[in-house]
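For reference, the structure is listed below as structure tokens.
Here's a slice of the assembly, chains where they normally sit.
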Amino acid sequence: MSAVSCSASLLPLLGGSATNASAAASYICQQFDTVSAQLSDTTFAVDNTYLLFSAYLVFAMQLGFAMLCAGSVRAKNTMNIMLTNVLDAAAGGLSYYLFGYAFAFGAPSNGFIGRHAFGLKDFPYQTAAGTTFDYSFFLYQWAFAIAAAGITSGSIAERTQFVAYLIYSSFLTGFVYPIVSHWFWSGDGWAGAARSDGNLLFGSGVIDFAGSGVVHMVGGIAGLWGALIEGPRIGRFDRSGRSVALRGHSASLVVLGTFLLWFGWYGFNPGSFLTILKSYGSRGAFYGQWSAVGRTAVTTTLAGCTAALTTLFGKRLLVGHWNVMDVCNGLLGGFAAITSGCAVVEPWAAIICGFVASWVLIGANKLAAIFKYDDPLEAAQLHGGCGAWGLIFTGLFAAKNLVREVYGPIPGSDAGRHYGLFMGGGGKLLAAQLIQILVIIGWVTATMAPLFYGLNKINLLRISSEDEMQGMDLTRHGGFAYVYHDDEEGSNLPTTFKLRKIEPTNTNTPTP
Amino acid sequence: MAASLSCSADQLAPLFGPNTTNAAAAADYICRQFSAVSDKFVDTGYAIDTTYLLFSAYLVFSMQLGFAMLCAGSVRAKNTMNIMLTNVLDAAAGGLFYYMFGFAFAFGSPSNGFIGRHFFGLKAVPSSSFDYSNFLYQWAFAIAAAGITSGSIAERTQFVAYLIYSSFLTGFVYPVVSHWFWSGDGWASATNTDNLLFGSGVIDFAGSGVVHMVGGIAGLWGAFIEGPRIGRFDRSGRSVALRGHSASLVVLGTFLLWFGWYGFNPGSFNKILVTYPDASGSYYGQWSAVGRTAVTTTLAGCTAALTTLFGKRILSGHWNVTDVCNGLLGGFAAITAGCSVVEPWAAVICGFVAALVLIGCNYLAEKVKYDDPLEAAQLHGGCGAWGVIFTALFATEKYVSEVYPDKPGRPYGLFMGGGGRLLGAHVIQILVIIGWVSATMGPLFYGLHKLNLLRISAEDEMAGMDLTRHGGFAYVYHDEEDSHKNGIPMGKIGPVGSS
């Protein structure tokens, strides 16, 4: 802690006439050293508390994904999709522990891939530059990794073999995603704005603060390839090619999942600061990283809110009724978009971000319908499309002073950081952001597409059409997710005919 | 903050005296160190307080999820999509409106006692008094108020009416009330620096009045003007319970609200690193008061739940989980006003009475044929009002002076020997809130009613709004075969002509 530094330079000031000037000086300075050490302890405690609770919130998103996915598929596949969500978290935990984290953040390393801390060896540690890697950081990054896998599972829901899930999920969290996060987030990554040697892409580096690209686009594009290769669900497009909505079985679960994701996003975005106790220049002022953290939470909220409202009215005009599921997706699209720039844009810009994000989502869905692309959760459209928009948005609206505060000066250079095009910062940041989009598309395509294609070729990807018609829960997962009716309990007959009719079948006569 | 840690070179230098080689420089050197330390403490304080406030805000936000689940479970299945959409939109529309002007009306100081007038669109935020985290926290409160109201008018209200009242409530009605009682400029606030109402001001710590009564009374007018749901009272006027469709969602929602209330009540301190007078370095400070607030909140809710359990068992003859959930929430709504200034044992009393108040209000509502699907007006209005009174009776001298330190010798609870001035202020608060909300929301609902924008048609109501307005039913538990049989296209959405 450089803030408090007492040194022997106190000695000559006290001078020789004090009986024991050097002892006095060293006495006083020892006290200050203690103070300084305690301040450093306090800082670690505060920052770790902040990061850990943020990580817990991000973990809650996994619950959100599980509920969102469960509610968005048909009842007959609920067990299947929930199992994949539980396993994303569990398998992701092990593979990220064994090597994912090492690939992503194992410094020192080259710009492409990390190579230390496999199995959390020699953890925690502090680099020569003074960066600390602690368990809380691992936990936080793990929660991010499983979120990426969770996105993909939505795209290929209702028609994918369980084994295929296990394979792609381990591969994605253990290799594909960690490498992307190394590029853009690690101090060694070739394209990150936080690169520690100051040699930044286009002199700017990519500002993907909490991962519109690193997390959402990776998950979305992986899902795109999976869903594209295995084709739409049976019945999703009728003989004449018309799109037929296959509705999820429970709107309550969708809303529950959406709100939980919203809740968790407060860990995802503001938490990405990693520390909260950091002053911006002037010490002792009310303005510091704590304030930036709050601002990030506000921009996140506003982007989501705007996207939800825009979707509400947009869909009302296009479809003719109010639809809560669409609003939920719009909301999430707004969040996915603001994730990249949340820390470096002003609140008013977040509103623009959310507004455009909802139209991007509507457009992407239109496009998907035209190309007969079937994505039960709109995950590729939402996370891929809105995520890409978010990166561009950051290239346009990043504010000068906020970029400077959040990313600090460029190491070893006094050149100012580049910022958003519309804010007068020139096009270099935008160019870096575009490179990021292309590189992510390229990398994920080059890794995940062959994987899905291979699985498809060896018949491990798609389930049989009998399984699909019956529902995977009955054929593979030991039974249906819901047993609301009673008596026949325990019989092994297929339950399809016994399921109760649920919705109002008749036109009701008014009860007086 | 740094008050006690003040090193002055001017004071220290003479102590070193002329014989020290460079007394002034030495003193200056030492004092600069101390001022660096002091600055670090300021930074640390901001970081801790912001962490505390932000996570509290996240918890309060999770109450919106709780409301959504509670409302969804408490209505009939055919209206689930509708009520959940309103809850999502309370949060979303509330976010924009509160950003644009709600926060400004509430806390835009300097201002008059009636309404704030700065910080529109978060201009000039952050400042030394308001940071972004304050905004986020207050926003979560504002949407909670709107969420309460949506419960009262569920199952029979047009969606457009929701949008209108919700924006109006979060953007104007609620912010003005919170300005009165919580802003430093508010005419009835206990933190008003000039002139306290009755020399006391209103102690509505986390908003039994400001949030719960506002939401409840707004709901009361809405539900009253549009009348009961079809079938709620039969021809002979007997009450017929229209049960919600899922007790699981009700319990889920209740527990989430309980969880969120730990942000609502203890979080209302806004700061946790505050030392109480003459106690720096001791174990007792605001952190302890925060913990106490969490405890009083818990105890009030627990007592109310148990009281309701046995009370209802005696009255109705069976154990009922949804009633217990409502009782629990009634206890929380009541303790919200006084949570920080009462002893834990008083919280038990608060919860006990709150449960009886709720049972009484429900009885009354049935008598006057008032229909509120979530009992929101009874619960948040009735128990909220009791909570305001309760605070004026049981606030202790010590806690009041610690939590509201600006003015020494404040009035406190009547039963604790603090005289009646606090009670006077609190009665005023109840009357003023009833008056203001009635004067704004009553005409609004009445106008919507006159324009036929408030209540849905009887056909829509019988069929359920989900089918007629929201593109379909919320649940599809059955498989394709069913709909093949009865041939009603709504139910059938699945693959007809599959390959």
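Should a chain be cited, it is by its letter among A and B, assigned in written order, with residues numbered from 1 in that chain.
Methods note: a residue touches a chain if its C-beta (ideal position, glycine included) is under 8 Å from a C-beta of that chain, and two chains touch if they have at least 3 such contacts.
Remember, predicted model here, so these are calculated numbers, not experimental data.
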Chain-type multiplicities in the full complex (formula in displayed labels): A x1, B x2
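Just so we're on the same page, only the chains that are shown with their structure count from here on.
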Gap in Å, rounded to a whole number, between the CA centres of chain B and chain A: 30
Complex contacts: residues of chain B adjacent to chain A: 2, 16, 19-22, 25-26, 29-30, 33, 36-40, 42-44, 46-51, 54-55, 57-58, 61-62, 64-65, 68-69, 72-73, 77-78, 80-82, 84-85, 87-89, 91-96, 99, 121-122, 126-128, 131-136, 139, 159, 230-231, 234-235, 246, 249, 252, 458, 462-464, 467, 469-479, 481-482, 486, 488, 490-491, 493-499
Chain A - residues contacting chain B, complex: 1, 3-4, 6, 9-10, 12-18, 28, 32, 35, 39, 42-43, 46, 49-50, 53, 57, 74-76, 233-236, 238-239, 244-252, 255-256, 258-260, 262-263, 266, 270, 276-279, 283-291, 293-295, 297-298, 301-302, 304-306, 308-309, 312, 319, 321-324, 327-328, 331, 347-348, 351, 465, 469, 471, 482, 484, 496-497, 499-505, 507-508, 510-512
